[in-house]
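See structure below.
Note that one protein chain is taken out, while the other chains of the complex remain in position.
Entry: chain A
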Amino acid sequence: MLTAKQNLQETIKGGKPDRFVNQNEFLEFVFEAPMTSFCTGPGTEIEDEWGILWRWPEGQLGPFPVHDEEHKVIKDITEWKQYVKTPDHYKNPEAWIEAKEHVKQIDQNEKYITIMFFPGIFEMTHSLMGMEDALMALYEEPEAMHELIDWYTDYLLDYAKVLIEQIGPTAIYQHDDWGSQISTFMSPETFKEFFLPSYKKIFSFYKENGVELILHHSDSYAATLVPSMIEMGIDIWQGVMTTNNIPALIKEYGGKISFMGGIHSGEVDFPEWNEAIIKEHVDRICKKCGQLYFIPNLTQGADVSSFPGVYEAVTAEIDRISKEMF
């Protein structure tokens, strides 16, 4: 039996995997690495190191940035420099002690040392000023947006240097939602102009410094961005929804990039979930997508679900169908 890592490599390189890669089994998330502050659960709110206020109301599945006029960090994109501040919390070596301890425990034959990085570049632009302002600024103030994106890219590169020095990750799991369920937020051309160069720079830096695998999370439609994903060096697009026609993507791009997801969290991860629903979704997507360049996984990302037991039930169903199909 192949190790989780070997099986992943066989799957994404078009070799001979001996089972489906089961969700995140090849990754060990080092959540102790210093990230910016985040809400801890429903009913909490926090202002993070960027000055963004996050609120997680009771009964919601996650936190949202608050963007009324008072709480938008950037109130005028042309004056962005006067509003932003750059955190340096990660430069303190003591902030890495727990992460380093965790890394020592990881069996690297089985798993990649992984950091889930949030927010992505696009997410940072709209977290700072709201989605509408951020999207309109791409057209109305493109120079200022390029400057803002360059500023955050420099931060990400500075963070990457410290991250590599401190714990030497072998995989990066970048979070940046680029679309809704049925469309991308912007045209592929706009995406290429504003976001491709920065990601190319960041992911190249990682790959030149010991990172073997780049995963990118966008639980959305983003099929039209796949050529850009390949160009920027993404190995696995995590969060791919079935609105993307995953089998067609595998046929066209398999070997250059792999697709991880296909099991809509919204359709299986809800209070009344049951095993029959999960079985149906897992069966359908695994049979449609086949054994190569595809990793069945909840689209939400990371090794969690919103409702207890769902993630584990999906894992069990993938194990079952692996026995049938391999």
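FYI, contacts are C-beta pairs under 8 Å (C-beta built on N, C-alpha and C of every residue); 3 or more make two chains touch, one makes a residue touch a chain; residues count from 1.
To be clear about the criterion, contacts and distances are computed from a predicted model.
Only one chain is not pictured, and the protein name UniProt records for it, out of "Methionine synthase", "Glutathione import ATP-binding protein GsiA", "Cysteine-rich domain-containing protein" or "Cytochrome c oxidase subunit 1", is "Methionine synthase".
Only one residue in the set A:Thr40, A:Thr78, A:Asn92 or A:Ser183 touches the chain that does not appear here, and it is A:Ser183. Note on the undisplayed chain: of the listed residues A:Ala4, A:Leu27, A:Leu138 or A:Ile278, the one touching it is A:Leu138. For the options A:Pro87, A:Pro197, A:Pro227 or A:Gly266, the residue in contact with the chain missing from this view is A:Gly266.
One chain of the complex is left out; on chain A, the residues touching it are 57, 59-61, 64, 131-132, 135-136, 138-140, 180-187, 190, 266-267, 270-271.
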